[in-house]
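Worksheet: the structure to be examined is printed underneath.
Just one protein chain is left out here, and the rest sit where they should.
Chain naming follows the written order as A, B and C, and within any one chain the residues start at number 1.
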Amino acid sequence: MARGFAYHRRVQFADTDLAGLVHFSMFFRYMEEAEHALWRAAGLTIARAGELTGWPRLAASFEFKAPLRFEEEFEIYVSVTHVTRKTMEYEFRIERGEIHVGDGRIKTAFVSKRPNEPMKILELPADIVERLRAAATD
Amino acid sequence: MARGFAYHRRVQFADTDLAGLVHFSMFFRYMEEAEHALWRAAGLTIARAGELTGWPRLAASFEFKAPLRFEEEFEIYVSVTHVTRKTMEYEFRIERGEIHVGDGRIKTAFVSKRPNEPMKILELPADIVERLRAAATD
Amino acid sequence: MARGFAYHRRVQFADTDLAGLVHFSMFFRYMEEAEHALWRAAGLTIARAGELTGWPRLAASFEFKAPLRFEEEFEIYVSVTHVTRKTMEYEFRIERGEIHVGDGRIKTAFVSKRPNEPMKILELPADIVERLRAAATD
Partner (left out) sequence: MARGFAYHRRVQFADTDLAGLVHFSMFFRYMEEAEHALWRAAGLTIARAGELTGWPRLAASFEFKAPLRFEEEFEIYVSVTHVTRKTMEYEFRIERGEIHVGDGRIKTAFVSKRPNEPMKILELPADIVERLRAAATD
C-alpha cells in the first residue's frame, strides 16, 4: 500500500525541549515541511511574495505514538485526501525506521486576501489539486 | 458559562510568517503556555530538572476560526476535561475581544522515564488532577 | 545609572532545549520582544501590514553570562545607542533578580522595500529615533 510522498528529516537541537525529546509543536512544522516538499515535487510553490491568495489552515491535529530525539532521522509521508469544492486535507504518517512515530492531518482552504479586507474562501484550483495528488502517489 | 482559566498573551513578531499572520504551529505553543500558567495557578509546576516523570502529549488538535496578527492581544481559556485513570484532556478556546479565534485540545499522560528504558504510562496523580480542575474553575 | 526601558518575561517550556536551559537563539527573540515593547511605549509600532518600509537587522550579538531555566522570570533592559544618519543600535542587558544573565546588541537600519526591487537603506526618521530614545530613558 502506498504511503504517499516521502520527505526525509533529521531532528535538530533547537527542536528539542528540556524533557530531552522533540517538542510536540515541532511535529506540526515537520508536517508542513513535507507538505511544501510535495508542492515542489509537483512543480509548484505554496507561497510567492506579494501574492493576494493563500492557503491558510482550517484544522490541524497529530497523534503521538513514539518520541523523536536529537539527531534521529525519520520520514514524513504525506497524502492528499478528502478534497471538497473548497477544502483539501492532507494525511501524514511519521516513521523512524520500523517505529511508527505518529499520524497527523492538516485541513486547508484557498483564499483571497486583499489588504484591509477579510480573507475570502475560494474554490480550490482543480489543476493544483490534481498535480499534488499525482505527486503524492507517484 | 465558565470558560476556564484565562491566560493573556500578545503576538510577538517571531510568531508570524510571510503570510503576515501567526504561524499555525504557534497556536500549539500558545495552548501549552496557558496549560503551564494553569499549573502555576494551582501551585504546581509541570517540569523540574532531573525529574524521572513527565507529561508527554498523546494527541493535540486545533481548529482555526480567525487569524491573529502582530501585536494583537488575546485570551486563551483552558479547562480540564475527559479525565480517565491514565489520560487527561485539556480544552482551549482562544478569543481576541469579541472574535473567536479557535478551539483546541491536548491529551496528555503521566509517565516514568528512566534512562535507557522506554517511557511507561502511570496512573494520573489524583491530587494534581484535582488541583488543576479547581484552578480551572475558580 | 539608568538601565533603559524594562521588559518583563517568563521562560516558556518551548524556549528550552535538551540541555535543560533556554536555547541560545531564544535570547535574540527576547531582545526583539523588548525592542518592540519599547516601540509601543513610545506610541509606535515597528511593522504594519503592507508597509513598503522596514527595519531589518544589520548585526546582532549576545554574550551569555548565566543560563535561564523553565519558568524563571527576568527583565530585559533596552537602550538606544550609537545612532548615525542611517543606522541605530540597541543595547540590551538581561537580569534575573541579582543575576546578570547577559548582554546584547542589535544594529538596525530603515529601508524601503518595493516588490521586485532590492531593499534600499534610507535616512533614519528623526522623530522615531527621538521618541524611542525618550521612551528608553523615562
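One rule holds for everything that comes next: contacts are C-beta pairs under 8 Å (C-beta built on N, C-alpha and C of every residue); 3 or more make two chains touch, one makes a residue touch a chain.
In this text the structure is predicted, and so the values were computed from the model without any measurement.
K.L.:
Check the whole complex and report which displayed chains the hidden chain contacts.
P.N.:
A, B, C
K.L.:
Going by the contact rule already stated, which one of A:His8, A:Arg40, A:Lys86 or A:Lys120 would touch the omitted chain in the full complex?
P.N.:
Spelled out, the listed residue whose C-beta touches the missing chain is A:Arg40.
K.L.:
List every residue of chain B that touches the chain not included in the displayed model.
P.N.:
Where chain B meets the chain not shown: residues 13-14, 16-18, 20-21, 23, 25, 49-50, 70, 115.
K.L.:
Footprint of the hidden chain on chain A, which residues?
P.N.:
12-14, 20, 29, 32-33, 36, 40, 45-47, 49, 69-71
K.L.:
On chain C, where is the contact patch with the chain that was removed from view?
P.N.:
18-19, 21, 24-26, 28-29, 32, 47, 49, 54, 56-64, 67, 113, 119
One rule holds for everything that comes next: only the chains that are shown with their structure count from here on.
K.L.:
Which whole number of Å gives the spacing of the CA centres of chain A and chain B?
P.N.:
A distance of 22 Å separates the two centres.
K.L.:
Provide the C-alpha centroid distance between chain B and chain C, rounded to the nearest whole angstrom.
P.N.:
28
K.L.:
Calculate how many whole Å lie between the centre of chain A and the centre of chain C, each centre taken as the average of the chain's C-alpha atoms.
P.N.:
Centres of chain A and chain C (C-alpha means) sit 32 Å apart.
K.L.:
What positions in chain C touch 2 or more of the other chains?
P.N.:
Residues 13-14, 20, 49, 69-70.
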